[in-house]
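Got a structure here, written out as structure tokens. Questions coming.
Missing here: one protein chain of the complex. Every other protein chain is in place.
Moving on, here comes chain A:
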Amino acid sequence: MAMATLRREGRGFIPLISPNSINAARSSIPSEDLVPQGARSISTQVVRNRMKSVKNIQKITKAMKMVAASKLRAIQVRAENSRGLWQPFTALLGDTPSVDVKKNVIVTISSDKGLCGGINSTSVKISKAVRKLNSGPDKETKYVILGEKAKAQLVRDSKKDIEISITELQKNPLNYTQVSVLADDILKNVEYDVLRIVFNKFHSVVSFVPTVATVLSPEVVEREAEAGGKLGDLDSYEIEGGETKGEILQNLAEFQFSCVLFNAVLENACSEQGARMSAMDSSSRNAGEMLDRLTLTYNRTRQASITTELIEIISGASALEG
């Protein structure tokens, strides 16, 4: 009997409950106008808004990954070509990171822009650790910071130790002239016995190794050469040109600093682009997963609302007849 009533009353509701309209309701997502006047339905607006914004974020992060990949390709070639530049100096003067001096200057290289994973934090952590390693009575450590991100982190606890900070390094494409002017600036304005350059060396798109390169000042080179050890056979080298050995060593130290700094800046830029690629990639993937979960929620909400409508209509119809 209820079924007969439903069939009689149901004819009035055919446009809404017929299978065609239910398919239409399912296929066209914004379908609020198919709800009959006065019936309540759960709103899917909130979930739809979230889905739209998550999809936009996914598009943006995918685009950022593509941009970072193309920038990486361009700068990786130059970084690999510059790798031969510091090797002659290390072959001649050796690598003495554990040298004991009074005035240490730590040159921290970082990026200006963010969203590049953890490389800037790694550089700052290593810089702070190097400073701790070289701390002691009548030893002082100063910072020279290249890049906005390291400045933001180091200014919090070592503000008085920062000598120079340089930003917007990559406004023009990196070249040796710019870096040598920078090196000249640093050498003129900072007193140092040893310069320690902290940067992230680029091994591959997913691997960046924090590295410390050491450049000794001419006086320290002389002292170490006399003391023997790694630089001991420096005295066996004949000096051509210049008046005194000291002058040559001075030029050598300055040239070494500019070469090592050039390679370090290029490697760090490569690491920055690589880290940004992987950060944006994982971000797109997360957005995709979030979108999947939201789609499921959306469908459940939508189906629940249709079911609610149906129940209300049917119970309304059965209330009318009964």
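Assorted remarks:
Here is the rule we use: a contact is a pair of C-beta atoms (placed from the backbone, for glycine too) under 8 Å apart; a residue touches a chain by one contact, two chains touch by 3 or more; residues count from 1.
As a convention for this text, contacts and distances are computed from a predicted model.
Name of the non-displayed chain as stated in its UniProt record, restricted to "AP complex subunit sigma", "Histidine-containing phosphotransfer protein", "FAD-dependent oxidoreductase domain-containing protein 1" or "ATP synthase subunit delta', mitochondrial": "ATP synthase subunit delta', mitochondrial".
For the chain left out of this panel, the touching residue among A:Ser43, A:Asn56, A:Asn81 or A:Asn189 is A:Asn81. Contact with the undisplayed chain is limited, among A:Asp138, A:Asp157 or A:Glu240, to A:Glu240. Checked against the full complex, the candidates A:Lys62, A:Lys125, A:Lys139 or A:Arg223 give a single residue touching the omitted chain, namely A:Lys125. Mapped onto chain A, the interface with the missing chain covers residues 78, 80-92, 94-98, 125-126, 129-130, 132-133, 176, 180, 198, 201, 203-204, 209-214, 233, 236-242, 248, 251-252, 255, 259-260, 262.
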